[in-house]
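A single protein chain has been omitted; all remaining protein chains appear in their positions.
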Amino acid sequence: MEKQRSLTYTLLKPLFIILLIIYPLLVGLNPYYVRVMFFSLLLANISMAWSILAVAGQVSFGHAAFFGLAAYVTGLLAVRLGIPPPLSIPVAVLFSTAVVGGVVAVTFRLREVYFALAMLAYAEILKYIVINTPEITGGSLGLLNIPPLGRIELGSEAIDFSKYIPLYYLFLALTFIVAYVMTRIMNSRIGVALKAISRDELAAESCGINVFKYKVIALIVSAIITSSMGAIYAHINRFLYPEVAFSMEWSIFPIIASLFAGYEISILGPAIGAVILYTVKEFFISRLMERGYEIIYGLLLVFVLLVLRKGVLDYIIIKVRELRLGKVIT
Amino acid sequence: MLLVVNDVRKSFGGVKALRGVSFNVEEGEMVGLVGPNGAGKTTLFNVIAGVYKPDTGTVIYDNKDITGLPPHEIIKRGISRTFQVVRLFDNMSVIDNIALPLLFVKGTSLKNAREAALEFIELVGLKGKEYTPIGSLTLQEKRRVELARALVTRPRLVLIDEIAAGLRPKELLKVEDTIRRINKEYMMTVIWVEHHFHSVAKTCHRIIFLDQGRIIIDDKPEVVAKDPRVIKTYVGEEGGSTSSI
Partner (left out) sequence: MLELSPIISSIVYGITTGSYYALLALGLSLIFGVMKVVNLSHGEVLMLAGYSSFWTYVIVGSLGLAFLVSPLVGLTVGAFMYWFIVRLVRDKPELYSLLVTFGVGVFLANSMILAWTAEYRSITHPLMILPVDLGIASVNVSNVLSSASSLVLILATYVLIEKTFIGRAIKASAESREIASILGIDVNKVELISFIIGCVLASVAGFWLAVNEYVVPTHTAALTVKAFILTALAGAGSILGVIAAGMILGVAESLFVTFFTASYKELVGFIIFVLILFLRPKGLFGR
């Protein structure tokens, strides 16, 4: 429950922040590279969102449901009804959170594996519904011509968010906000409750924690963030295909990133893990292997879970603490 | 009458754990709850504490019906409990484990809760170990943390579940002393489930003997100790009789 008094994070955070801010300059404003970092930030947010629900004891294999549904709702509102993104996005987020969240909350009591699979089922069923309502959603042929995010007029100048540099910084700012909010939540009473729940639900109940209420809170936070990512994605990408919007990648990658980095010590771990894993994958690994590079994810996961027994970042932090305090900590 | 348990029955599948248990507890009493393994003692605690809903019967606390309320409500009304198998949060320090209920039951801030916890850390004899990680404590120490955690909200009724198992005589005396203090100094009503008949007989005003889900006898320790049914259970268990009271 102590505040994040971790030397490792105190060093890492400013480093990451600075790196991310100067990143476009580092890569010579190359659109492809900026786009890669953009996607890793997208995944970083979803990873944090996934993690807060995981701390609450609910491991989901279907976060793509929130992502894809919000993407399609905002896309449809914009394309079919001409509603501008600043309005359609919040509506989509609310809708996705309420609908998917509502169904999910009912299935909280399921055994872990069945809950994880139920989430997967929701994502697949939603995908199927989209594919089979082509009159509305465009089906497999896609929903096209989604309007971009728009622009902000500043006197005679304008910041155009369909250009990748302003977009990158807008999104980076958003990510910082999400990270800040998540950290505040985890350091608050809610975070304490969730951490207790993650260890022992019965003991938590007996300490006055209404477990269901806090799980719902975690779910709402998780849903809002993931849905927002999906909605933004729709307007960045400008088109949606069901196979992509509801792709298992949106569900699985956050799991791997969060477990790899560890979410127990800090909710920022998953974000850092996502950025590292995605950029490494894009820049190095998928150059070498077309398919099957995910074998490394499998190895990482098994290594982290069996050998380290905690995420890599969590492991480093604890080792650093031990060195500083000179004694063994669990 | 602080607690009235009325004809509580609870079955799990085909197993009848509680077959109509009724008893009262006055405020300020210390009641021992004894009986062989599987008698239903922990099930009874779980019913009172809201973990299980009884099939029939009621639990009245402070003249209000609390039957079937969830655990987080029960503790808010002033009943706390410990667990037979220790359930601590190993991702927090000792002091945070103990302080935690105050955050949710009384809405206390973390700082104030930690301060309040200090008093109980001392009561259970863990002074100096406030920031020790849970994983490096002995089982005995963990039990004491759990006890402190159950006391920190200053409940009116505490359910203590087998806190003295496997203790040596000296430690046993300390536990008896601590529980006595809880009852006398902190004026908490205590129901204590324990296998060590002597400890219970020495400290409690009353003993309830439970066997196979039924109360066999509910009386003063001297009387219960002489009851043939009770003696039958304890001869051979502690290699002696109940007569050394």
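Letters A and B mark the chains as written, and numbering starts fresh at 1 in each.
The criterion applied here is as follows: a residue touches a chain if its C-beta (ideal position, glycine included) is under 8 Å from a C-beta of that chain, and two chains touch if they have at least 3 such contacts.
What you see is a predicted model; the values in this text were computed from it and never measured.
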item: Visible contact partners (per top-of-document touch definition) of the missing chain; value: A
item: Residue among A:L11, A:L26, A:M289 or A:L323 that touches the chain left out of view; value: A:M289
item: Option from A:L94, A:A118, A:I217 or A:V244 whose C-beta touches the chain left out; value: A:A118
item: Selected residue (touches chain absent from view) among A:A105, A:I131 or A:I217; value: A:I131
item: For subunit A, residues in touch with the removed chain; value: 57, 59, 106-107, 110-114, 116-118, 120-122, 124-125, 128, 131, 255, 259, 289, 291-295, 297-302, 305-306
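What we mean here is this: only the chains that are shown with their structure count from here on.
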item: Distance from subunit B to subunit A - Cα centre to Cα centre, in angstrom; value: 44
item: Complex contact set, residues of subunit A against subunit B; value: 1-2, 189, 192-193, 195-196, 198-200, 202-211, 264, 328-330
item: Subunit B - residues contacting subunit A, complex; value: 49-51, 70-72, 74-76, 80-81, 83, 87-93, 96, 100-101, 103-105, 110, 133-136, 149, 153
